[in-house]
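All protein chains but one are shown at their positions in the complex.
All chains are identified by letter, namely A, B and C, in their written order; residue positions are counted from 1 within each chain.
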Amino acid sequence: MTFSTSSRGVYAIATTPFLQDGSLDTASIDRLTDFYQDSGCSGITILGIMGEAPKLEPAESRAIIKQVVSRARIPVIVGVSAPGFAAMRSLARDAMDLGAAGVMIAPTPSLRTDDQIVTYFGQAIEAVGDDVPWVLQDYPLTLNVVMSVGVVAKIISNHPSCLMLKHEDWPGLEKISKLRAMQKAGDLRPFSILCGNGGMFLDFEPERGADGAMTGYGFPDMLTELIDLSAAGKRDAAHDLFDAHLPLIRYEQQLGIGLAVRKYVLKRRGVITSDAQRKPGLALSETARAEVDYLIARLAQRDKRAAF
Amino acid sequence: MTFSTSSRGVYAIATTPFLQDGSLDTASIDRLTDFYQDSGCSGITILGIMGEAPKLEPAESRAIIKQVVSRARIPVIVGVSAPGFAAMRSLARDAMDLGAAGVMIAPTPSLRTDDQIVTYFGQAIEAVGDDVPWVLQDYPLTLNVVMSVGVVAKIISNHPSCLMLKHEDWPGLEKISKLRAMQKAGDLRPFSILCGNGGMFLDFEPERGADGAMTGYGFPDMLTELIDLSAAGKRDAAHDLFDAHLPLIRYEQQLGIGLAVRKYVLKRRGVITSDAQRKPGLALSETARAEVDYLIARLAQRDKRAAF
Amino acid sequence: MTFSTSSRGVYAIATTPFLQDGSLDTASIDRLTDFYQDSGCSGITILGIMGEAPKLEPAESRAIIKQVVSRARIPVIVGVSAPGFAAMRSLARDAMDLGAAGVMIAPTPSLRTDDQIVTYFGQAIEAVGDDVPWVLQDYPLTLNVVMSVGVVAKIISNHPSCLMLKHEDWPGLEKISKLRAMQKAGDLRPFSILCGNGGMFLDFEPERGADGAMTGYGFPDMLTELIDLSAAGKRDAAHDLFDAHLPLIRYEQQLGIGLAVRKYVLKRRGVITSDAQRKPGLALSETARAEVDYLIARLAQRDKRAAF
Partner (left out) sequence: MTFSTSSRGVYAIATTPFLQDGSLDTASIDRLTDFYQDSGCSGITILGIMGEAPKLEPAESRAIIKQVVSRARIPVIVGVSAPGFAAMRSLARDAMDLGAAGVMIAPTPSLRTDDQIVTYFGQAIEAVGDDVPWVLQDYPLTLNVVMSVGVVAKIISNHPSCLMLKHEDWPGLEKISKLRAMQKAGDLRPFSILCGNGGMFLDFEPERGADGAMTGYGFPDMLTELIDLSAAGKRDAAHDLFDAHLPLIRYEQQLGIGLAVRKYVLKRRGVITSDAQRKPGLALSETARAEVDYLIARLAQRDKRAAF
């Protein structure tokens, strides 16, 4: 498996495991890396928004990259979004030196006009170097930057080193269709589309032309099966599988506490030792944990992966 | 059924039906009113955000109030949120004169601090009159005003005429629990909580203390059954019903095109003649319509209400 | 004087005078209309953001238009920005029927991408009618919509009925230069540029190519002299006059309380009876009023218009 414009399947958005005292949990990092791999993922994305990247010190970021890259046999993408290009360049060059397959870059939240967005990525790639393969992250709900289809197309056309779109516009199904239509018409070169947004529309996204998912839902093994079913044209089976998981997917996708749910599920599955987050971060109440338990118990009736 | 602090069940957020040419579709307004009533709703809320209120001329708003109030045998709430208090007062007084049971008021989007929000509602109620029963709408995702539990409690304590909270904070389950806990502790007087957000968390919200739903999902008949099941303590049955509908609920809850989905479902159910919206408004693509059809067909296998 | 693509000078942004009890002060409306005219203004803009338009009932808006248009011998522009196109159309058509010279339209705050903005004005003009002359308002600080030079150019090219840009981007001097350069290069048709932002950059804006000001500063008689001095090439004299007023201009331009300052100055000049605003609105503290008095007293030493 390589990171390229034809990448498909599931790239796991990795959480960063901490112990209760807030220190990095390196044993869990290894287990998590193995877990993603054994779940059939085609890649792993680390140090993204859900990886609590801004809460890490620079040396910790490098240590995590080194550990995951050494252990993984699948491509590792490193989130390098930063308020300034000096830090972005530094992290990107270090990541590549440490063996990462590429980096992921999101627009900085202050950008507004089409020109500002296109210019920003021009400057970012000038800083990072056009030899570094990268993923364009399109996530308006959190980043507050809205990229039209035309802007995405322009960025991709301007930068051959952009191999993939992490698509998490919302609503976003039409955007996938329009980008794929532009390619069909010969107006846009090939690139991979993996979808985020917690997987909330992963029943329809592959049908629209997405190549898979890049998200951190606690059941990556289900996500890989879902993408395969969809690719095999087994529409009803794909939707059946998706629908069984949707109540939990929906619960996990709540802004702010979503990461707490995700870590709790991974802990219950035995992958990470603790569901602790570094501050600032929201914890689950007793009631919320019981609700997640109930959802998992209900899911277990339809998917044995949840029977733990 | 009355509009009071102990209101429960489902208040339908009514869409405003237009003909293809953009004119008001009065025949559909009657059918829609009957449909909500026959679905077991305890009330109807008109002229809300999803009722395209800002796209109506003042005379049209009055005509709609008159028509719905005359036909309905359940309480009618009228959305009166407006940029200025003169228009808010005028619409609220007219609504009450026309027989409405109460009004619904959302905070104006520029409010930021706790004080600003509390003061705003003080001024709003001074304008509208403290004899007008009202619903407090808490909808940060769209209105961009975040009300803490303390602020909601203060507004409710300040204004005895506030009978109900339309709860659509997201994530919002903890907020319900905390408000109900304040009441249990004797720190807050009684008020009804009905939940919005398209019903996305209506499996857990009643368990947390909500009295029901105030939303416009195309299957209000399912919503009323769901609330009844939950009230009867039939937890698994309630979740089974909810889960069957969640794929469609989720599809309908997309910001921007959600209203198009909702109107399309109501049209397919034969309730309204056209799914036209006034501009600005997003239409469904052919593919999106086919996706909704597919979701309805799948739903029909589990709920005969969808077999039309 | 006519409203056209070659309009120049000062269009006064009219405040709406209220009596202490919040009712419309029609006597002051007449005095204010005369005052703007006698100050040498080329036009008057009513029902803008600083005219407390959203706090008026529809019938009041019409009454104000009627009164000002009947009395003024200079063009009257009417602000018609509204959340929906039905209300916008209705007010615009009524305004033209009542004798207004044109209307002013600002983008709705939710717009983000270039396409969304261009489309919005397309729909607005379709609603209002392409026979209605209009002013494009570009005011990102308050409206939160950022229009690039390219977007402004596209809107102007798409709509021959757009005769003027109300420029109040901030910072915005380069935008004027770039738009004028596009015209020089033959890429953009003629249109008038009048500047807002309280006049904070009116020393340089005409030098960059602006045709004048559209703002409501309490000394419109100074603004007209300033534009004339600048047009006559008397650079130092223009800056001397501007600099004398800048401390007060700056004080008046404070978001939120700027209107209170403006009304207070107009009241002290004897133009309006009361500086009351309708709610919501911020009042000046005793200290703030004393500060304005001090600024006026200092100004009177350099400009006799302030010696009242």
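Things worth noting here:
By definition in this document, a contact is a pair of C-beta atoms (placed from the backbone, for glycine too) under 8 Å apart; a residue touches a chain by one contact, two chains touch by 3 or more.
Treat the numbers as computed from the prediction; the structure is a model and nothing was measured.
The chain that is not drawn here is touched, among residues A:Ala27, A:Ala86, A:Ala283 or A:Ala307, by A:Ala86. Although one chain is not drawn, the whole complex shows that of A:Lys55, A:His159, A:Lys267 or A:Arg302 it is A:Lys55 that touches it. Looking at A:Ser70, A:Gln123 or A:Gln301, the residue that reaches the missing chain in the full complex is A:Gln123.
Of the listed residues A:Arg73, A:Lys279 or A:Lys304, the one in contact with the hidden chain in the full complex is A:Lys279.
Where chain A meets the missing chain, the touching residues are 52, 54-58, 60, 82-87, 90, 108-109, 120, 123, 126-127, 278-280. One chain is missing from the display, and on chain C it is touched by residues 170-171, 173-174, 177, 200, 203-204, 208, 236, 239, 242-243, 246-247, 250, 254-257, 285, 287-288, 291, 298. Touch with the hidden chain on the side of chain B covers residues 112-116, 146-148, 150-151.
Convention: only the chains that are shown with their structure count from here on.
Taking the CA centroid of chain A as reference, the farthest chain centroid is that of C. A separation of 38 Å divides the Cα centre of chain B from that of chain C. A separation of 34 Å divides the Cα centre of chain A from that of chain B. A separation of 47 Å divides the Cα centre of chain A from that of chain C. Along chain C, no residue makes contact with two or more other chains.
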